[in-house]
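A protein chain is absent from this complex, but the other protein chains hold their places.
What follows is chain A.
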Amino acid sequence: MGNRINKKLKEEGKLLSIYFTAGYPKLGDTVEIIQQLEKNGVDMIEIGLPFSDPLADGPTIQQSSTAALKNGMTTEILFDQLKDIRQSVSIPLIIMGYFNPMLQYGVEAFCKKCQEIGIDGLIIPDLPVDVYHEEYQETFEKYGLINVFLITPQTSEKRIRFIDSVSNGFIYMVSSASVTGAQSGFGDGQQAYFQRIADMKLNNPQIVGFGISNSETFEQATKSAKGAIIGSAFIKHLNGHGVEGISTFIKTIR
């Protein structure tokens, strides 16, 4: 059985992926948010495992992480909430989190649990590709997990090629030199960067993240990339409108 991520990437059209922080706004919202997102046509979901010190994230995701931890979210609780998720949800699910909580859980135990639940991939911003390749790739692959790496406008061509060779799903293209957070739009510099990467004809398709907040930025980002990820803007919307507002938000994107 192929990984759900790979199957999804082969489908026609552009992919909309949504990030949310597990345990926010309320500890028990996780499953309902995932179900609502699928019901409203989202293609893929990144479930954020909250961390006390999310150093790649801007204020919105930081605050949602702090709140989720205050609500009592832990790795074990998240796994417990997700244990039956595959009975109701079939789109690809990715866990996005920092490395330390995974290290404390035990990397192999973490991967094993992900496989049991039906998690398809991981995004771990502070686990560099070099360390992954040397120490953890075998374990991830043993449990059928796709690990997703980030590239930025500053990443050298040589390093992008290396990341491409280690990846087996998609490449997470960070839109600009910045932490996460919604921006007002993409300028010429970013468009040129998107195009430059597209012209590299990498093996792995690219999905753009950071700074996507509405239909306009979604369209700009997916002109040359396979899809885009919305995080902070979605969390802000959840903040104001709660889980009931999910369908309204998704309709404004596409």
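The working rule: a contact is a pair of C-beta atoms (placed from the backbone, for glycine too) under 8 Å apart; a residue touches a chain by one contact, two chains touch by 3 or more; residues count from 1.
Note that contacts and distances are computed from a predicted model.
Chain not shown in the complex: UniProt lists it as "Tryptophan synthase beta chain", one of "Xanthine dehydrogenase family protein molybdopterin-binding subunit", "Tryptophan synthase beta chain", "Iron-sulfur cluster assembly protein SufD" or "Lactate utilization protein B".
Annotation: of A:Pro101, A:Gly144 or A:Gly245, A:Pro101 touches the absent chain (contact as defined above). In the complete complex, the residue from A:Gly48, A:Pro125 or A:Pro205 that touches the missing chain is A:Pro125.
For chain A, the residues in touch with the chain missing from this view are 51-56, 58-59, 62-63, 66, 69, 74-76, 98-105, 125-129, 131, 149-152, 154-156, 159, 174, 177-179.
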